[in-house]
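One structure is given below, encoded as C-alpha cells.
Shown here: the complex without one of its protein chains, the others still in place.
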Amino acid sequence: MENDRFKSRLDLLRQKIYIVIYGVNTPAGKAFDVGLLFFILLSVLVIMLETIEGIDVIFHRELIVLEWIFTIIFSIEYALRIFCSKKPLKYIFSFYGIIDLLSILPMFLSVFLAGSNVLSSFRILRLLRVFRVLKLMDFIQESSKLKVALLASRAKIIVFLYTVMIISVTVGTLMYYIEGPGNGFTSIPKSIFYTIVTLTTVGYGDMVPVTPVGQFLSMVLMITGYGIIAVPTGIVSVEIAKQVAGKAEKTDKTLTEKHKKRLNGIVCSHCNYEGHNDDAHYCCNCGSKLNV
Amino acid sequence: MENDRFKSRLDLLRQKIYIVIYGVNTPAGKAFDVGLLFFILLSVLVIMLETIEGIDVIFHRELIVLEWIFTIIFSIEYALRIFCSKKPLKYIFSFYGIIDLLSILPMFLSVFLAGSNVLSSFRILRLLRVFRVLKLMDFIQESSKLKVALLASRAKIIVFLYTVMIISVTVGTLMYYIEGPGNGFTSIPKSIFYTIVTLTTVGYGDMVPVTPVGQFLSMVLMITGYGIIAVPTGIVSVEIAKQVAGKAEKTDKTLTEKHKKRLNGIVCSHCNYEGHNDDAHYCCNCGSKLNV
Amino acid sequence: MENDRFKSRLDLLRQKIYIVIYGVNTPAGKAFDVGLLFFILLSVLVIMLETIEGIDVIFHRELIVLEWIFTIIFSIEYALRIFCSKKPLKYIFSFYGIIDLLSILPMFLSVFLAGSNVLSSFRILRLLRVFRVLKLMDFIQESSKLKVALLASRAKIIVFLYTVMIISVTVGTLMYYIEGPGNGFTSIPKSIFYTIVTLTTVGYGDMVPVTPVGQFLSMVLMITGYGIIAVPTGIVSVEIAKQVAGKAEKTDKTLTEKHKKRLNGIVCSHCNYEGHNDDAHYCCNCGSKLNV
Partner (left out) sequence: MENDRFKSRLDLLRQKIYIVIYGVNTPAGKAFDVGLLFFILLSVLVIMLETIEGIDVIFHRELIVLEWIFTIIFSIEYALRIFCSKKPLKYIFSFYGIIDLLSILPMFLSVFLAGSNVLSSFRILRLLRVFRVLKLMDFIQESSKLKVALLASRAKIIVFLYTVMIISVTVGTLMYYIEGPGNGFTSIPKSIFYTIVTLTTVGYGDMVPVTPVGQFLSMVLMITGYGIIAVPTGIVSVEIAKQVAGKAEKTDKTLTEKHKKRLNGIVCSHCNYEGHNDDAHYCCNCGSKLNV
C-alpha cells in the first residue's frame, strides 16, 4: 500500500511534468517553452561563434564551460521527457527524440574520445528543436493563412517553376556552347548555375559572358528574369486578395441574410403583395391587416 | 489472301503502336510518355556530366555504355515512329523528326568518324524532345491561363520593355562617355550590357563605375530599376485578378439572369406581354388587369 | 505671272513634303517615319560598333562609308525640313533642329579638321531623334495609361523614394564609420553607393563588409531592401487595378444610364406612379392611359 501511494504520487508528478513540458496554456508551460527556446538559441549562437577562428582561440575556455551548461540543461530536459511520457521508447525513437539525443551526446562522448570534432558538429541539430517549441506559438495562425494562399496557387507556381527550369537548362546549355570552357563556362551544370544566378537577378559575377553573342543572350535573360518575377508576385497577390475578400464576403452574406429577414417574408392575404418591412402590421399596398 | 491477312495484321499493329506512342489517354500511352521522359532526362543528365572534366576522366567507360543504351532505345523509338505514321516522309522531315534523328546520329557516326566531338554536342538537342512529351501533360491548362494573362497585358508589357530598352541605350551611351575605356567601359555595347546588368538588379560587379558622376548615375539607375519592376508586376497582378474575377462574374451573371426571371414573371393574359415590374397590378402594355 | 505660277507650284511641293515628313496618317508619311527610324537605328548601331576596338580596326573603311551614307541621307532630310517649314529659323533653333544639325555636322567638319574625335561622339545624339519619330506611333496610348497610373501614385512614390534616400544616407554613413577606409569604404559617398547597391539588391561585390557589425548591418539592409520593394509594387498594382476598374465602372455607368432610360421617365397623371417600362402605354399601378 505504501508502494501504491508512492506510485500514484509518482504518476501525479509525471502528469504535472507532462503538462509543463507539452502544455502551452498554463503559465508554467509557457515559461518552460520560452526558457527552452532561449537556451536553444543561445547554444546555437555559441556553436556559431565557435566556428569563428578568432573567437574560438581567445574564448575557448568560456565557450566550453557554456557548452557544458547547455548540455547539462538539455540532458535534464531529455531525462524528464523520458520520465513523463507514457511510452518512453516511442519518444526515444521518434524524430525529436533522436534529435534531442544527438544534441547532448557529442559533449559526453568528447570526454572519452579524443578527436570528436566531426561529432561535435551534430550539436547544430539543436536548431531543429526550435521548430518543436515554435509549433506551439500563437502566430502559427497567420502563417497557415499564407500557406493556404500559397497552396491555392500551387498549380500556377509549379508551372512557373517549370518554366524557370526549362529556361535555365536551355539557356545554360546554349551558354556552354557559346562561351565555352575558355571563358569560365567549364561544364553544362556550371553554365546552368550561371543561368539561374542571372535569371533570378542574383548576379554573383564569378562567371561573366565575354563573347558578344553570350552577352546579348545574357541581356535577354536578365530582362526576362526581371520581367517574369511579376508572375509569382501576381499569383500570390491575387490569392491573398481572394482570401481577404472571402472573409469580407462572408461578413457581407451575413448582412444580406439579415437584410432579407428584415424585408421579406409576409405575403398579404388580401392583395398578395410581398416585400413588407418586417415590422409592418398593415399591407403597404392595400392597407389590409397583415397576419404577423 | 495470305498476304492480305498479314497486311491487315500489320495495319492493326501499326494502329496499336500509334496509339501507344501518340495517345495519352490509355495506360500504355501514359506509361510510354513517362518512360520516354525518364530516358530523355537521364540522357541529358549524362551529356551534362560528360562536360565536367573530373567525371569524364573517371567514368568515361560507364558514360559511353550508358550513352549507347540511350542511343539504341531512341533508335528503336525512331524506327517505331516511322513505322506507325501513315506518311513516314512527312514525319522524317518534320521539326521533331529531324530532332529525333540528330539525337541518335552522332553516336552511330562516332563509330566511323574519329574526331566527332562537334557532332556529339548535337545530342543535347534531345532536350527539345522533352517539350513534345510534356505538351501532352495535364498542367498545360494552368500554363495557358498564365499565357492568357500575359497576352492580355501584351501592349503594356511591350511599352515597359521599350522603356527599359530606351533607358539602357541612353544611359549605356552616357556611361561610356563618362567612365571611358580606362575604367572598363571599353565600348558602347559593353556599357549597355553594364546598364542592363544594373537596371535589372543583377549586378555582376565585373564592371563598376569609378568616377563620381558615373557612380551617381548608377545610383539613379539602380533605384529606377528597383522601382520600375513594380510596373510589370502591377500589370500581371491586375491581369490575373481580372481573370479570377471574370470567372466569378460569370457566376454572378447566371444569378442575375435568374433574378430577372423572378422580376418579370407575369404574362398578361390579354396581350401576352412579359416583363412587368413585380408590383404591377395592371398590364403596362394594354391596361388590362393582371392576374397577380 | 510665270513667277507666280512657279511660286504656287513650289508652295504645293512644300505642302506635300510637309505632309510626308510631319504627317502620320498617309501611307507616304508612315513609310517616311519607318524608313527614318530604320536609318537612325542603323546609324546608332554603326556608331556603337565603331567603339569596339576589334571591329573598328578590321572594318574601318566600311564603317566610314556607311557613316557617309547616313550623313548624306540625314543632310537631305535636314534640308527638306528647312525647305518645307513655314518658319525655317524657328525650326533651326528648336530643340530637334539643333539635334538634327549636330547629327550631321561632325562628319562634314572631319573633312576640314584633323582630330575631330570629340566632335564625332556628338553623332550619338541621333538617338534622341528616335523619340521624335516614335512620338507619332500608335502604342503611345498604352504608355500614357501607365504614365497616368504612375502619376496618380506620385505622392506615395515620392515618400518611398524619400525613405530609400534616408535609409541610404543614414546606413551609408554608419557603414563608413563601422568599416572604415581600410576595408574599401574610403568615403561617405562611396559608402552610400555601397548602401544603394545593397538595398536595391544589385550587389556588385566590389565593396563587401568585413567586420561582424558591418556584416550584420548589411544583412538587415538586404532584408529591408528585399522587403520594401513590395511598397512600390503594391502602389502601382493598386493604381493599375483602379484604372482598369475605372474603365469597367464607366461601362457599367453607361449601362445603368441606358437601364434608367429604359425604365424611367413618365409619371402617371392619375396616380403619380413613376418607374414604368419605357414601352408602357398604360400605368402599371392604376391602369389609366399614359401620355407617351
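As written, the chains take the letters A, B and C, and residue 1 is the first residue of each chain.
One rule holds in what follows: contacts are C-beta pairs under 8 Å (C-beta built on N, C-alpha and C of every residue); 3 or more make two chains touch, one makes a residue touch a chain.
What you see is a predicted model; the values in this text were computed from it and never measured.
Within the set A:17, A:37 or A:124, the residue that contacts the chain not displayed is A:124. Considering the whole complex, the residue from A:43, A:85, A:173 or A:233 that touches the absent chain is A:233.
Counting the whole complex, the residues of chain A in touch with the unshown chain are 44, 47-49, 51-53, 121, 124, 127, 139, 142-143, 145-146, 149-150, 157, 160-161, 164, 189-190, 192-193, 196-197, 199-206, 225, 229, 232-233, 235-241, 244, 275-277, 279-289. Listed for chain C, the residues touching the missing chain in the whole complex are 155-156, 158-160, 162-163, 166, 169-170, 173, 176-177, 186-190, 192, 198, 201-205, 208, 212, 215, 218-219, 222-223, 225-227, 229-231, 233-235, 237-238, 241-242, 272-273, 275, 285.
Panel shows chain B; residues 201-205, 233, 237, 279 of it touch the chain omitted from the view.
As a working rule, only the chains that are shown with their structure count from here on.
In a homomeric contact, the two copies may use the same or different surfaces; for chain A and chain B, under half of the interface residue numbers are shared, pointing to different surfaces.
Summarising the inter-chain contacts, the pair of chains with the most C-beta pairs in contact is B-C. Innermost chain of the displayed assembly, by C-alpha centre distance to the whole-protein C-alpha centre, is B.
Separating the centre of chain A from that of chain C, both taken as means of CA atoms, is a distance of 43 Å.
Note on chain placement: the centre of chain A and the centre of chain B lie 31 Å apart, centres being C-alpha means. In chain C, the positions touching at least two other chains are 201-205, 233, 237.
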